[in-house]
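For this depiction, one protein chain was excluded, whereas all remaining protein chains were kept in their positions.
Chain naming follows the written order as A and B, and within any one chain the residues start at number 1.
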Amino acid sequence: MSQDIYVIIEHLRGQIADISYVLCAAARQMAAASGGNVVGLLLGHNVKDLAQDVAVDRVLAVDDPLLANFVPDVYQQVLANLISASAPRAVLFGDTSIGAELAGALSVQLGLPLVSYCRNVRADDGRLTYVSQLCGGKVMVEGELPAPTALVAMVPGGYQAEQGKSTQPPPVETVAPPALAAGRITLKQYIEPESGDVDISKEAILVSVGRGIQNADNIELVRELAEAIGGVVSASRPVVDQGWLPTTRLVGKSGKRVKPRLYLALGISGAPEHAEAITDSQTIIAVNTDASAPIFDIARYGTTLDLLDLVPVLTEKVRQAKQ
Amino acid sequence: MHIVVPVKLVPDLVEELVIDPSGTTLDPDTLRLQLNEFDGHAIEQAILLKERGGGQVTVMAPDVEGVDDVLYTAAAKGADRLIKLCGNFGQSVNNHAMACAVANLIKPLQPDLVLTGVQSHSDLDGSMGPLLAAYLGFPYVGYIAGVTLSDGRAVVRKEYPGGLVAEMEVVLPAVLGIQAADQPPRYVAFTRIRQAMKTASIEEQTVEGLDVSGGPTVSRMYKPEAAARATMIEGKPDEVASRLVELFRELGVL
Partner (left out) sequence: MPERIDFWGIPHTWGPPEVYAYGIMGLASLVLLFRLYQAVSLWWRLGRSEKRWDQLHIRVWRLIKYAIVQVRVLSQRYPGVMHIALAWAFFVFLWGTILATIHSHFITFLRGNTYLIYKLVLDLFTLVFLVGAVMAAYRRYIQRPRRLTLAPRFTYSLVLIVVIVVGGLAVTSTRLAVERPEWAWWTPFAWLVGQLWLSTGASDQALLNWHLGLWAFHLLSAATLFVTLPMSTMLHVVTGPLNVFFSKLDRPMGQLAPQPQTSAGEPLFVTSLRDLTWKQLLDSEACTECGRCQDACPAFAAGTPLSPKELMVDIRTALRRDGRTLLKNGNGSDKVPALVGEVVKDAILWSCTTCGACVRECPVFIEHVDTMVDMRRQLVNEGRMDSMLQEALANLGRYGNSFGQSERVRARWAQTLETPIKDARKESVEYLWFVGDYASYSTTLTDITRKTAEVFQKLGLDFGILYDGERNAGNDVRRVGEEGLYDMLVHRNAAVLSRCSFKAIITTDPHSYNTLKNEYPREVLDGRPVLHYTELLDQMLASGALKFTHRLGYTVTYSDPCYLGRYNGVYDAPRRLILATGCQLIEMPRCGDRAACCGAGGGRIWMEEQAVQERPSEARIREAVKLDNVQTLVVTCPKDVTMYRDAVKTTGYENRMAVKELIELIHAALC
């Protein structure tokens, strides 16, 4: 048993996921209270040099060709070994399409309690407390972080990714994997998002549309605005589900986290999955007819006009202003 | 092909949520439950698979207010067997306890496939899918939008952030966490539900000894402080647009 805090460093196709830095930020705070170290667990193949900027005390890298891609049951075997061997105070996972399923499986396999939707971890008098957001962020719950070892699946929002970064590359210790066998799940292939499309996570201006757009034809109005202002169009889940915009334009869970200078949210209500993905935007301006929409809680400016009324006028004004 | 879909009901967020005087749960009197949205997709996916390749669909849900409607609606869509889990399913019953109980009921059914919603907004101790899979000893893949079955295997499309999709093959029996069914859940006409109420029957299975130790205890539940609200710009489209253009200038994006 140790007071270490383990962090699952999530990565996909050679890139550390943003959530991993959030986990590191939380882990550092926890480790300070528990008196342990922050240990990054890095599973993969040829990934030793991947974790250059994560703020952890050391990295345990497990390298194996079978770990080259995320395959739930294989990853689970490796982690089960590592965690049961050292019994850390807590293991932090991203509440993501990788972390969430590992955390759940390990919780049952190892008999360790799991806290999900965790946004913050607090240390009071040396005792660790989790703060989770439930019901789409409408309710917060808190309680003691179960001991001796707790699995925690974290959502973004409680920490800035920057807090979990370090300029000092951590020492990397390579651990031999247990005898791995391919399990009952195999990766067949990756299907790339529509190629040649823009990367919305790198754009400075995003004009983003949600349910309020009403139909596919109106996307054109938004596209015109985006073009006038020099940005690109992104969207929330309902718009992508309808097939009105490709998945590459999706902001939010299973879409992208974005950090533009201006995020113009048109007809987006601001469900937590979406809200979390835009918190790094410099300025959010929201247009939504429902004055009580949660988007107005995170936006700097807002208006309750109907986007269909506003957008054509705005496009015209922007064009004039540019001349 | 036997597909089992265990679903759960979660607080309806359309209603104002009220914290119980105890300060650790939601007020049960004002609480209104509805089917977890992703579970709705799981049911739809099961029905789609049955329509494509035949088989049997069993839907099970804990006995809370509104469960009959949920089950009969599933029957109206095409579910063959409805099971109601009877027991004391208060708010304190967490997913570990539920998953364990459900796994015990599912095992004798010997399903080929178990579909659950990938998550719900009330999963304090993790979503049902991975827990259930672990208790059943089945493999689990979540965040799935797209399932095809062939020859004892499921080929699934797992969604990653940024639009990347991993096509994975899973040996059955397996548990899949459905993010989105191949088609959005269909509308079920009231007449159909009413007919299902006449023709379908709900089996009751008693569940005892719910073990909640797999999740944390809650010492406080509260509503988040209202964040600083946006500065609202009032006026006609023309005026608002002018103000926005000014703002764009100030922000340096124009």
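The rule is short, and it goes like this: contacts are C-beta pairs under 8 Å (C-beta built on N, C-alpha and C of every residue); 3 or more make two chains touch, one makes a residue touch a chain.
Source: prediction; values computed, not measured.
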item: Residue among B:Glu16, B:Asp151 or B:Glu208 touching the omitted chain; value: B:Glu16
item: Among B:Arg52, B:Arg194, B:Arg229 or B:Arg249, residue touching the chain not depicted; value: B:Arg194
item: Candidates A:Asp64, A:Asp280 or A:Asp309 - the one touching the absent chain; value: A:Asp309
item: Touch list for chain B against the chain that is not drawn; value: 14-16, 34, 184, 186-195, 236-237
item: Positions on chain A where the hidden chain makes contact; value: 214-215, 217, 242, 289-291, 304, 306, 308-309
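Note that in this section only the chains that are shown with their structure count from here on.
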item: Chain A residues touching chain B - in the complex, by the definition given at the top; value: 12-13, 17, 69-73, 96-98, 100-105, 107-109, 111, 113-117, 130, 132-146, 150, 153, 183-194, 201, 204-205, 229-231, 241, 246-248, 250, 253-257, 261-262, 272, 282-286, 291, 296-305, 309-310, 313-314, 316-318, 321-322
item: Touching residues on chain B, where the partner in the complex is chain A; value: 10-11, 13, 17, 19, 24, 26, 96, 99, 119, 121-127, 129-131, 133-135, 139-143, 155, 157-171, 174, 177, 179-180, 184, 213-224, 226-234, 237-238, 240-242, 244-245, 247-249, 251-254
